[in-house]
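Every protein chain but one is kept in place in this view of the complex.
Let's look at chain A:
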């Protein structure tokens, strides 16, 4: 049964990966002939001050969106897991952002945040009239916000499911011992969600490496290079500047960074997330 899956993996992941690696040692404008160029592309990319910037932006977006999304998703997840009168309705409403396409979300937010014709100007609220996407710091924060807005529903759903797996007897015992709701949350819910937090964080962190369309439509990497993350850098070099060699080098860097991060997160989880949760419960 594993053979078809393995063949697909080879055809659509391994072979393109090798192709990209090969391309990173060539010079190609995407149209004409491909010339071998040794380590030229790698030297160009590694000595370009744009690379540290792109890496830094990628990590900033990754860390900030993780730090913003995790507590919120956790709280919403816990809230939704509890029996509640309107929970079903709320769950559906919370889930809507995830159903929208990233490009559509970006276009909508771009319109809402427009300093001249957006929400702030329309409502006459001066606080909302900021150069949201034109100021380097604000632009990065805006990107993080919009990304979080879209993905919090997904992670809430994961947490909601995980919370429901926690045996109710634990809470009953805690109640008998006189633990309040907050104490219950920190002493039972949070520790029990440990593996879920790692799973959700891995998805956030590795997923954030591929953020492209949303940032592209919102800021196009600007202002200046303020939001030019790795994936954007790769696209801009490859398809706008016709530098397929350096773009491939960046793609390889992206793969390596993604693998390292996934491995690091597994280490952090102590590898225990692969074990069964039901044991000893």
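In the analysis below, a contact is a pair of C-beta atoms (placed from the backbone, for glycine too) under 8 Å apart; a residue touches a chain by one contact, two chains touch by 3 or more; residues count from 1.
One rule holds for everything that comes next: contacts and distances are computed from a predicted model.
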The complex's invisible chain, by UniProt name, from "Putative spermidine/putrescine transport system permease protein", "Fluoride-specific ion channel FluC", "Extracellular solute-binding protein" or "AzlD domain-containing protein": "Extracellular solute-binding protein"
Among A:133, A:230, A:249 or A:265, residue touching the chain not depicted: A:133
Identified contact with the non-displayed chain, of A:2, A:31, A:127 or A:182: A:31
Touch residues of chain A, complete complex, unshown partner: 29-33, 101-103, 106-107, 110-111, 113-117, 131-136, 139, 213, 216-217, 219-220, 222-225, 236-237, 239-243
